[in-house]
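Right, one structure below, let's go through it.
In this view, the complex is presented without one of its protein chains, the others remaining in place.
Up next, subunit A:
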Amino acid sequence: MPSNKSVSDAPVVQFTNCRILKNHKLQREDLWVREGKILNPEKLFFDEKIPADLQLNCKGSIIAPGFIDVQINGGFGVDFSLATDDVRPGISLVSQKILSHGVTSFCPTLVTSPPSVYHKVLPQISVRNGGFHGAGILGVHLEGPFISKEKKGAHPEQCLRTFEEGAFQDLLATYGCLDCVRIVTLAPEMKRSSEVIQELTSRGICVSLGHSVANLSQAEEAVQHGATFITHLFNAMLPFHHRDPGIVGLLTSDQIPICQQVFYGMISDGIHTNPAALRIAHRAHPKGLVLVTDAIAGMGLAPGKHTLGQQVVEMDGLNSYIAGTKTLSGSVATMDTCVRHFLEATDCTVETALEAASLHPAQLLGIEHQKGTLDYDTDADFLLLDDRLHIQATYIAGDQVWRRNTFTL
């Protein structure tokens, strides 16, 4: 017999007059929240027989799961790859500021750096829940140094490394501590990469292919050993060729193991990828597209010079290049800008654009039972948006952690 007793004394909040992203569609439904989780109102009605304690009128807003950024190098003057004695203020600042971009969870990203930087910085970062203090940290994304010289992009050549001597032990010695590492980007054509990929995967670390000159079979072999992500598709890899599509060919490869899916990051800022290329990728493999910002320290600031690890970059408002060159180095786009640009460039549905920044990154990291959706019993990390996908308010664990000045419920 179901119990009539209340399961919890915590207040039940009902968000009404809204459209929520549920089962891949925007539906006219209310969103119910209690104790930081999304609540099943039908169960509440029939089991506990209690109404909501608070009803909030969302004035027709769209409610979507909070965005998850799996590649962000810094922002607002903060560079995660800088070897400071205390990285926490910088991480806190960024995690706070990105709430207004709709990001509720992220992976601070470190670019290719000398081992001393990893040994200093990594032990200072820990996985933590988000809240009023800022977006949650899911773990670190290590982009490099085990990448290709030919496709180093903005990464410093003198810090590139191989692991052909000691395979995984070399990697461990370079990084020092893997406790909080969530994603590692490497070039699969490097000798002994298969063992490294297998070992990383077995430790629950997501392996991504990027900054590489791998051909399609090398990329497929990497996937068969556990790689599941491609770092900023098209950028820093061989271009698509009709007789050897390279890493790009993974989008339509028939060599992917049955239970596995390949995801690919796209920087949808209008600069890193031509909209036509973005459309080709999206149409080839829509379910795998993950929007990332690849944002650098200059994001959110006025044009000027900033650092990206060991490099100096110049930002002119939209573009960011290695100082004195035309080499792109990260972006200064915000996540919500990327979502809007993606929507416009591909003419996709609002649901698709929102899922590319929430559901897909959650699936990539294997946390979709907890984040990235508005399913019952998942974390109440969500956004209120207007019809043109501008963020009106950001919620983490059911608390309003940011809102636009002009917006009140």
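Everything that follows uses one rule, which is that a residue touches a chain if its C-beta (ideal position, glycine included) is under 8 Å from a C-beta of that chain, and two chains touch if they have at least 3 such contacts; residues count from 1.
Basically, contacts and distances are computed from a predicted model.
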Listed names "Glucosamine-6-phosphate isomerase", "DNA-directed RNA polymerase III subunit", "Phosphatidylinositol glycan anchor biosynthesis class T" or "Protein AF-9 homolog", matching UniProt entry of the absent chain
"Glucosamine-6-phosphate isomerase"
For the chain left out of this view, which of A:43, A:161 or A:390 touches it?
A:43
Contacts of subunit A with the missing chain: which residues?
1-2, 30, 41-46, 48-51
